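The structure is given below, and queries will be raised subsequently.
Here the complex is missing a single protein chain, while all its other protein chains stay put.
Our next item is chain A:
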Amino acid sequence: MIGGLFIYNHKGEVLISRVYRDDIGRNAVDAFRVNVIHARQQVRSPVTNIARTSFFHVKRSNIWLAAVTKQNVNAAMVFEFLYKMCDVMTAYFGKISEENIKNNFVLIYELLDEILDFGYPQNSETGALKTFITQTGIKSQSKEEQSQITSQVTGQIGWRREGIKYRRNELFLDVLESVNLLMSPQGQVLSAHVSGRVVMKSYLSGMPECKFGMNDKIVIDKQGKGGATEEAAGKSDLGGSGGGGGKQSIAIDDCTFHQCVRLSKFDAERSISFIPPDGECELMRYRTTKDIILPFRVIPLVREVGRTKLEVKVVIKSNFKPSLLAQKIEVRIPTPLNTSGVQVICMKGKAKYKASENAIVWKIKRMAGMKESQISAEIELLPTNDKKKWARPPISMNFEVPFAPSGLKVRYLKVFEPKLNYSDHDVIKWVRYIGRSGIYETRC
């Protein structure tokens, strides 16, 4: 298991050092500094073996976190733990920075004592930890409180404490998608996929039992068309339908869930039921590859006029409901290395040639659906002897649209709290869809 955990600043000075096992000596601290932090070249592996000691590291801004071991540990677990450790620290004192770590070192030691015992990760859910590791010092707890804490930390619902109360029961669902595309110059889709996340922010009293439903093809097909009346969450069409329209259900390639979701139930019935942690959590991640709504289509036209001139014309077409607005649109058109000057004319937005990036960057603040816009540019080239042809990197695009390109729709999110007197109807629910570009490229 993990033998020790060190936190360094960018200079390699140790800010936190906690050793759990005897086989890790003080020299391990120095070994990592010398071999990894002070090594000149790029990091070639996140796992380094120095003198039969293995170091796992992650970097957050200029802080290094390193876990050390001499055994054959579960490597995936060590990294997951390091990320979790970062999450916990962020939840307690915000950004992970040298100053914050120095100011909170007592707290960090206390946390490390609790979430890593003899190198074995223990309950590391911030919700539970905050009940008994506080910065303000422990108030005297009653016996009930103590046993409540321990049963929560060790219990089946370790991520939520009992007795949470809100005057207004409210929950927010964010469907955040990143759409990736690689298209040929002729407009053929070479590869496209959406990776999405459902982020839930909940302010619910008690221990609410939740059930989440979406237009998952498997579920819809199982229920048949008749079952669709179950549509409970009226807010699901909050801008939910994209330009493609009319799509009833989507095929999800794979999904993973927050640990609060009962996986065996999902496996058996494909229903997503859980008791959520208080506050924000990433409920689910998913990936789809079929029937993706591509919000923009890029049509490039590059013409070489002689050896010293290029003419480029790029048309972008928005492909979603006219009532919706895309934002933060940016098109990046690469230019050859020997470009000497560029003249740009664009119908909308602003375009600029950025010599340092070897690209024309065209920015449009907003654009409605079913519109098109174009840019044309003349690129003057310096004559070179270089026989090598310009490799023509793809044109890439960034944007944000208010719908889910995968077509995912939230059908319902039902809340039951058997012990308290509020019902599903009393909960105020908000659903928001945001589609962003991932790697969205068109070859030219």
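Just so we're on the same page, a contact is a pair of C-beta atoms (placed from the backbone, for glycine too) under 8 Å apart; a residue touches a chain by one contact, two chains touch by 3 or more; residues count from 1.
Note that contacts and distances are computed from a predicted model.
S.K.: Using the UniProt record as the reference, specify the protein name of the hidden chain from among "AP complex subunit sigma", "AP complex subunit beta", "Translation initiation factor eIF2B subunit delta" or "Two-component response regulator".
M.R.: "AP complex subunit beta"
S.K.: Looking beyond the chains shown, say which of A:Lys130, A:Lys201, A:Arg287 or A:Lys371 touches the absent one.
M.R.: For the chain that is not drawn, the touching residue is A:Arg287.
S.K.: Touching the left-out chain: which of A:Glu99, A:Asp117, A:Asp221 or A:Glu357?
M.R.: A:Asp117
S.K.: List the residues of chain A that touch the chain left out of this view.
M.R.: Touch set of chain A with respect to the missing chain: 1, 14-17, 19-23, 26, 42-47, 49, 52, 54, 56-58, 69-77, 79-83, 105-106, 109-110, 113, 117-118, 120-125, 132, 137-138, 140-141, 143, 146-147, 149-151, 153-156, 158, 191, 195, 253-259, 262-264, 266-268, 282, 285, 287, 387-388, 391, 439.
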